[in-house]
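Taking it in order: structure first as structure tokens, then the write-up.
And now, subunit A:
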Amino acid sequence: QEIEEFRIGILGGENAQDRLNSYACLQEYTTEALGVETKLFAPADYNGVIQGLLGGTIDMAWLGASAYAATYLQDPEAVDPVLVKVNLDGTIGYHSIGFARVDSGITSLEEMEGKVFGFGDPNSTSGYLIPSIEIPQAGEEITMEPGAYFGDVVFTGGHEQTIVAVANGDIDGGVTWADAQGNWEDGYNSGALRKAVDAGLVDMNELVQIWQSKVIPEGPIVLRKALPEDVKATMTELVDGLHERDETCAYNVAAGETLGFQPVDHDTYQSVIDARKAVIGN
Partner candidate 1 sequence: MLEIDALTKRFGPNTAVDAVSLTFDKPAMIGIIGASGAGKSTFLRMVNRLTDATEGRIIFEGTDVTALKGKARRGWQSRCAMIFQQFNLVPRMDVVSNVLHGTLNRRSTLATMFNVYPEADIHRAIEILDRLGIAEQAPKRAEALSGGQQQRVAIARALMQDPAMILADEPIASLDPMNAQIVMDSLRRIHEEDGRMVIANLHTLDTARRYCDRVIGMRHGRVVFDGRPDQLTVGVARDIYGAGADFSESATSTDLETLDRQPDAAATAKAFV
Partner candidate 2 sequence: MSDAMTLDTAKTDISALFRRKRLTAFAVPSVILAYFVYIFFAFDIPGLAQRADWDNAVTLASDSWSHKVHVTRDNSSGEMEYSVEGERKGNYPDGQRPAWVSGEDIVTVDLGGDHVVRFLDGTATEIEIPGFGLVEARTEGRTVLTNLPEAVPEWISVSDRRVGITTPEGRITITGSKTEVFNYFPGWELFFFTFESPYHGQPATRILFGDRIDPERANIVGAVQDFWNNAMWRHKDVVWAIGETILMAFLGTFGAAIIALPLAFLGAKRFAPVQAARFGIRRIFDFVRGVDALIWTVVLARAFGPGPMTGALAILVTDTGTFGKIFSEALENVEEKQIEGVQSTGAKPLQRYRFGVIPQVVPVLLSQILYFLESNTRSATIIGAITGGGIGLMLTQAIQTQKDWEEVAYYIILIVLMVMLMDWVSGKLRARLIKRSH
């Protein structure tokens, strides 16, 4: 069994070209390790990567937990989760953070009643799946049905859009992801808020946290099941050892400081898969 080329899909969160650039080093290592041409693809949204994995046009990607669940639910035989990123403190989780503008006077979910609430991408774990399950558990009467508890529930399309929409006052509150470590005023140590702060996009003094989820497992790096075993092994090894081999490259690929990657299996995500099944059906 031979492959002619190796195709890596990269998820959003950054400028398409920035993403491709961050992965350029991995591309080189892959070509070297596999001896075939490696290509990078940056589809416009989560669904693009999922479709690519399902259709067999993408061989490897770093998915979110929910996106992995979506892939698994559509075709359990499509991909294998192999590795997961390890945070600086050794955990492999992060949180979904609900937030609002300070001057709106909202400080908690109770005050969001009748207000407009914003999710990110429908395939995002922290931007949709987990909050859509955990937020209703926070209060008796809270549901995610648009117009029932919240005045409206909308999808902004992604974490960045949610942050800007809240900061602009287009929506009253929203959810995004963060590691929930470090300081709120810096936008925590890592996550979408931190990026927005670093870019000078928002002033954290103007935002207030109104909710925080339980820890969410970091999404897996997946390989297409149909790939030859030796290719899968080579790639797992390559990414696993990336941190030791080239720290800058690992920083770029993992989008921040990490302790590198560690092996992971399907069971880690069973709860997320169940959650997704419960929320979206099928």
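Here is how the candidates were picked: all candidates are chains of the complex that A comes from, given by their letters.
Quick notes
The rule is short, and it goes like this: a residue touches a chain if its C-beta (ideal position, glycine included) is under 8 Å from a C-beta of that chain, and two chains touch if they have at least 3 such contacts; residues count from 1.
Being a predicted model, the structure only gives us computed values, none of them experimental.
Only one entry among 1 or 2 touches subunit A in this complex, and that entry is 2. Remark: subunit A residues 7, 9, 12, 14-17, 20-21, 41-44, 48, 51-52, 54-55, 57-58, 157-158, 160-161, 164, 168-170, 182-186, 198-201, 203-206 touch candidate 2 in the complex.
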